[in-house]
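Following this message is one structure expressed as structure tokens.
The complex is shown incomplete by one protein chain, all other protein chains being positioned as in the whole.
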Amino acid sequence: MGKIKIINEKPVPNIPWQDKPSDCSDVVWRYENNPIIPRNATSSSNSIFNSAIVPYKDEFAGVFRCDDKSRKMQLHTGFSKDGMSWNIDSKPIQFHCDDKEIGRFVYGYDPRVVWIEDRYYVTWCNWYHGPTIGIGYTKDFKEYYQLENAFLPFNRNGVLFPRKIRDKYIMISRPSDNAHTPFGDIFYSESPDLEYWGNHRHMMGPVQDSWQSTKIGGGPVPIETSEGWLLIYHGVLTSCNGYVYSAGVALLDLDQPWKVIYRTRPYVLSPQKLYECVGDVPNVVFPCSTLCDTETGRLAIYYGAADTAVGLAFAKVDELIEFTKNNSLV
Amino acid sequence: MGKIKIINEKPVPNIPWQDKPSDCSDVVWRYENNPIIPRNATSSSNSIFNSAIVPYKDEFAGVFRCDDKSRKMQLHTGFSKDGMSWNIDSKPIQFHCDDKEIGRFVYGYDPRVVWIEDRYYVTWCNWYHGPTIGIGYTKDFKEYYQLENAFLPFNRNGVLFPRKIRDKYIMISRPSDNAHTPFGDIFYSESPDLEYWGNHRHMMGPVQDSWQSTKIGGGPVPIETSEGWLLIYHGVLTSCNGYVYSAGVALLDLDQPWKVIYRTRPYVLSPQKLYECVGDVPNVVFPCSTLCDTETGRLAIYYGAADTAVGLAFAKVDELIEFTKNNSLV
Amino acid sequence: MGKIKIINEKPVPNIPWQDKPSDCSDVVWRYENNPIIPRNATSSSNSIFNSAIVPYKDEFAGVFRCDDKSRKMQLHTGFSKDGMSWNIDSKPIQFHCDDKEIGRFVYGYDPRVVWIEDRYYVTWCNWYHGPTIGIGYTKDFKEYYQLENAFLPFNRNGVLFPRKIRDKYIMISRPSDNAHTPFGDIFYSESPDLEYWGNHRHMMGPVQDSWQSTKIGGGPVPIETSEGWLLIYHGVLTSCNGYVYSAGVALLDLDQPWKVIYRTRPYVLSPQKLYECVGDVPNVVFPCSTLCDTETGRLAIYYGAADTAVGLAFAKVDELIEFTKNNSLV
Amino acid sequence: MGKIKIINEKPVPNIPWQDKPSDCSDVVWRYENNPIIPRNATSSSNSIFNSAIVPYKDEFAGVFRCDDKSRKMQLHTGFSKDGMSWNIDSKPIQFHCDDKEIGRFVYGYDPRVVWIEDRYYVTWCNWYHGPTIGIGYTKDFKEYYQLENAFLPFNRNGVLFPRKIRDKYIMISRPSDNAHTPFGDIFYSESPDLEYWGNHRHMMGPVQDSWQSTKIGGGPVPIETSEGWLLIYHGVLTSCNGYVYSAGVALLDLDQPWKVIYRTRPYVLSPQKLYECVGDVPNVVFPCSTLCDTETGRLAIYYGAADTAVGLAFAKVDELIEFTKNNSLV
Amino acid sequence: MGKIKIINEKPVPNIPWQDKPSDCSDVVWRYENNPIIPRNATSSSNSIFNSAIVPYKDEFAGVFRCDDKSRKMQLHTGFSKDGMSWNIDSKPIQFHCDDKEIGRFVYGYDPRVVWIEDRYYVTWCNWYHGPTIGIGYTKDFKEYYQLENAFLPFNRNGVLFPRKIRDKYIMISRPSDNAHTPFGDIFYSESPDLEYWGNHRHMMGPVQDSWQSTKIGGGPVPIETSEGWLLIYHGVLTSCNGYVYSAGVALLDLDQPWKVIYRTRPYVLSPQKLYECVGDVPNVVFPCSTLCDTETGRLAIYYGAADTAVGLAFAKVDELIEFTKNNSLV
Partner (left out) sequence: MGKIKIINEKPVPNIPWQDKPSDCSDVVWRYENNPIIPRNATSSSNSIFNSAIVPYKDEFAGVFRCDDKSRKMQLHTGFSKDGMSWNIDSKPIQFHCDDKEIGRFVYGYDPRVVWIEDRYYVTWCNWYHGPTIGIGYTKDFKEYYQLENAFLPFNRNGVLFPRKIRDKYIMISRPSDNAHTPFGDIFYSESPDLEYWGNHRHMMGPVQDSWQSTKIGGGPVPIETSEGWLLIYHGVLTSCNGYVYSAGVALLDLDQPWKVIYRTRPYVLSPQKLYECVGDVPNVVFPCSTLCDTETGRLAIYYGAADTAVGLAFAKVDELIEFTKNNSLV
């Protein structure tokens, strides 16, 4: 890893991994047996995709987006020994919630999971008279507790930072509209208590004539490094036949993360494999979580493929940061 | 078949069939050699898909949607001994029609065929200053006679019931607009003579946040059973990359078929195979006809795949009815 | 009136009338005290406009479109001695209806009234899971009886002819979609009994680069003359700031009214007065009824102005027919 | 005022007032010399409309939306002795702001002003990478101080309640998109400090087939009464020629204001006068502030007319509440 | 006129004129008897608006946009002694044209007329499989000759400069699409012979959040001055109820006119009078020609009002240039 240091993450010695193929010159490469989770991995699922994996008790746990065969979007728990082979609960997560109005679960999707201090926080796109950001937590991936929604509708892709900054929780999100929003920037917000949010700052927006020209949104939980917060995010281009979702990388200021230091002009992953180009929504790669082994700098990136299945890709943190610096828009 | 009885259908002992794979838990399963009719099955065809098959003289006959290489939509006759291997006439059907204004055939598509009393009636989406419901009949799949259009434009998916009710012919249809209509409910209409239509009743509409959230329309001719009319229908969801066509099932009141008794919350078939997800219109399964063997309750479902080819799927009537009751929205 | 004869209409000696101003060269001219019915003519009304007036017992009666202050669209009865000063019932018409499903009155608008044989028939745009054509009748403008809807949704501007042709009732209508339809042709339909409808024929459509380029629809009940059915109809042009509704005239074949013999290239009335250009919907003139005095050929045209108030205009039948022949598109 | 009490407001003995005309049966009536502020009341103004007036030192002060002749939207201070004749500063308000990023004033519009505890708070639609809710305060209508924006974009019509509830500031707002939003509900939010906001609750949404069918949003600062919070709000209907903005009234639960107790089915004010129907945006009435005299229950309602000028209307609080109860949707 | 000089224009001593009202602080003011030409100034006209006036034989001549009552757009000749009272030919201009394909006149609108060297050139928006720029000339306003269209469709607002630059004819235009184009910049083109065009340069585009945010286009023929070419142009803002057309001013480099030296941030004329806000297209002022008296610097601006009538406004060249410099965006 040379001079680049990963901060506050723990070693994940059993991180799923496959070395880069010798003929590959890309900074991110795919697992050869993708997709690792097929659409029908539970009996009721139509599709399993944009999902959040974390290390859990020397193994792995996750919160999965499982759309059932009525196409209702719900969250399910899953466990894995190796991060590749997953056992996903066929029943959706039921959150405990003090407030009936908030706890009524109409639909939820695109979860992220992050360990902060003493528990795993889950954020997801939660319907409350429109899509907004739901927040909950679990300590054991059995019992889940739902808190107040972070924001007013309409919002998506709420991602918590893994630690407080200046004693505030940090969330990035992508304000949107009530449908297939044709615009979208990433904003930064702070909260003293995960209940009240403010100090909103604009982080970054789309880039004309590029893979990220229509909208962008946060992906996995950012990784703190000596070079800044490493943020993998998705960007959308609108072709004459619809949206194309790719992924890029940004480095954010450590103390003022709404300030973007570097940002990749090229994508680092785009839909090119059959399982990414064909499915319920063609041409989508959508990273929602990473595992990061501090010892080796290995990074395992879990991403939704074609809104249908879960794919796995790999990178090395130092290479990704170098690539970002050397191919930056900013 | 237990206590469920199929009414007024005849045995089809040579119904095409393949048992459900042992690892399949779905109520509808695909034929393993799908698609049974490829896009180029006639020399002039660009694609052959949403089509209507019936038993005919101990074998099978059908009216097929064949779009030619100018992409003109037309109807063609086909015959088959086994219901799987088809010989399709390369020339389109020419209807005899007393009225020039009505008989001018600009385009026609998505046929259904039903035996009522003494002949086979064909209904299809027929252009007459917009899409509406054409009606014709044949006794021999050689000579076809065209009647007046059932309705004013704009309409699609007109499906006749296989017998009169209270001495009236029954048709369901899906009123639409003049393009890729983003809405659509199923309505019920009656006629004393197949010429004048009235007593229109609303049957059912789309369901929010589901596979059938944009529009729905009738599929194959309904099957009369002791539990009600068994209706397979299609539903459409609008993703950010376009429409996704799946299929579900409803049970209708025998005497007042506009009353829906049960209706599946999940789909029973959705586009998942490559030939359903890739083609002239990606992500379409569109059932237009069934064969039903009263002795065994076997059901063979013919459906258009990706607006390109014809697929075949199977179910058992009693299982399908049980599934519908146990997974109902209503 | 020279050689042109008005057929089957009766004298209306007390027809409201004002001679054409000497400086007016138009074939249709306005009443100088327009609007004759202001938006607030009843205590609950937001607006009173597209409405249907008929001679009744030597005076006049009418069915009025009154949108109330919740902007609910309803039908109201009105009476007048002189056709200019109206007394409109502040309570909406309640139809008697045998069928609850049909009789549930969600909203209704743009009525037409026509005497056929023994009663006054009312047609209007009636919501039944979308706009369609409602039919009812009254003999005394006190008790109203609702029949089955003529057509499936989506339809508007259903206008009955004042007599049967070949023993069939005749209706023209304008099939549409579920919103502010940006297309629309006039179609012709027949019914043996006002319950079942068929033999639909295309009558005429929009005309490119003209006042009638977006859509057209029937206006008042056609008037039978020796030269053909005289049909006043509306046409819509789409400017960069919305729809503009004007009115034109067509002459239809007496026996096969779907055949258009003449049709005005220019409009005969367009929104030019302040009360036509300013209101709930700017730039609308929308004729819904006429009075015609057979003795003098005088024609009084009632039209909605800006979807807000009722205006009155005048013409002479023979002049209108001559104008139509001399300025015809066909 | 009978049994209805106005709480926490102060007498405004010099409230602008004109008695209801004897021939008027409406619950809200207009000032006969409307508009009180013309579009060119300052030398640089293109238009002056949706504006916020409050009692100030026995006279009146206000924050005005003044769009200049480049059509830039800005806020200006104005003073008046009688609430009718206004002296508006030709220079826009310059807020003091600690944070450059927030204090950069790109545009601001549709202000509301409310006295809470010790100062006048101003909220407005403030551009920060999209429209959101700006918050500032003044003590003298000379020096203004800007705080953090309340919410993420995209939001409009943020209205503060005049007192804390359960020790929290209360704001209602209308989440929107980045353009002429075709949807919109009113939401409720709380804050301990006007910096962090949460506990968002849905208050109410549009009503199909009505004057408020497209979207609704808060109007003037709610008035606390013994019957609940009296909220005047705007609602929008979409005609074929664009939006029509009217105003209605709701009564909200005193302790849980997101609970709507009553809500008018009819509007109480709609665009009918020439200065409301003609201007930069035709067909708009948009109330942004009221004066309320507790002694008499007199209410003076200031509203934007056609996005061009300021109109004044009157009502009596007890009559308005009775009307709301007697004409309620809920 | 001080130090500002008007170049190459001639005195127009009988220029229509009215001094600025003493209470007017605007740089452009309206004629008090506007509109000078009403919509029905010819017997067949629906409207007469965006039109081109020039000095002609000590009096005035013009080419007028007259939409007839079928709403067909055509060009008509008019003459006037005083520039205010016009006699417009009721028959449209018929161009002589060598090429049938080009000379077929489907529709034409928004003419400009300019004297270059030895004749009056007319340019207009001319349909040739879409709107493009037609060119013709006349020497006597009786016989008109049509040349080749300048550009491929889709284009509008083609305006010739009054002299060649570097031996090339100069035209500005606004490339568009085939409908109510929601975008539009002004481009500059050159031609050696008025037949072949090239060396296209971008001149200027819309300005965000302003009266000219949607599109802009050239207005009257530019006036050569010692400070640069004085260009009056129109700009469009899109409100929720449609387009609003205002007018602004730019100063262009004399030798490289695609270089904009100054450009007004505010408009100099916007739709505020009833005849500008109400008509076939509400909220339009659209200048198409000016008269300029070199002796006095008086400027008479002819503009279309609400796409219905012709208005007249006045300015002084030196004041307009000063205003442009002092209120410039650039």
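Just so it is clear, A, B, C, D and E label the chains in written order, and each chain counts residues from 1 on its own.
We take it that a residue touches a chain if its C-beta (ideal position, glycine included) is under 8 Å from a C-beta of that chain, and two chains touch if they have at least 3 such contacts.
Note that the coordinates shown come from a computational prediction; the quantities given were computed from them, not determined experimentally.
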Contact set of the excluded chain (shown chains only): A, B, E
Residue among B:270, B:283 or B:324 touching the omitted chain: B:283
Hidden-chain contact residue, picked from the options E:197, E:229 or E:267: E:197
Residue of A:8, A:272 or A:326 touching the missing chain in the full complex: A:272
Interface with the undisplayed chain - residues on chain B: 39, 43-44, 46, 68-73, 106-107, 180, 241-243, 278-283, 307
Hidden partner interface residues of chain E, rising order: 101, 128-130, 132, 148-155, 173, 175, 177-178, 181, 183, 185, 187, 189-192, 195-202, 205
For chain A, the residues touching the chain missing from this view: 25, 209-211, 213, 237-242, 244, 265-267, 270, 272, 274, 277-278, 282-283
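The rule is short, and it goes like this: only the chains that are shown with their structure count from here on.
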Superposition rotation for chain C onto chain D, Cα-based, multiple of 5°: 120
Interface sides of chain C and chain E: same vs different residues, half threshold: different
Chain whose average C-alpha position is farthest from chain C's own: A
CA centroid of chain B to CA centroid of chain E, Å: 59
Chain centre separation (chain D, chain E; CA means) in Å: 42
Contacts with two or more other chains, residues of chain A listed in rising order: none
Interchain contacts (touch definition) - all pairs: A-B, A-D, B-C, C-D, C-E, D-E
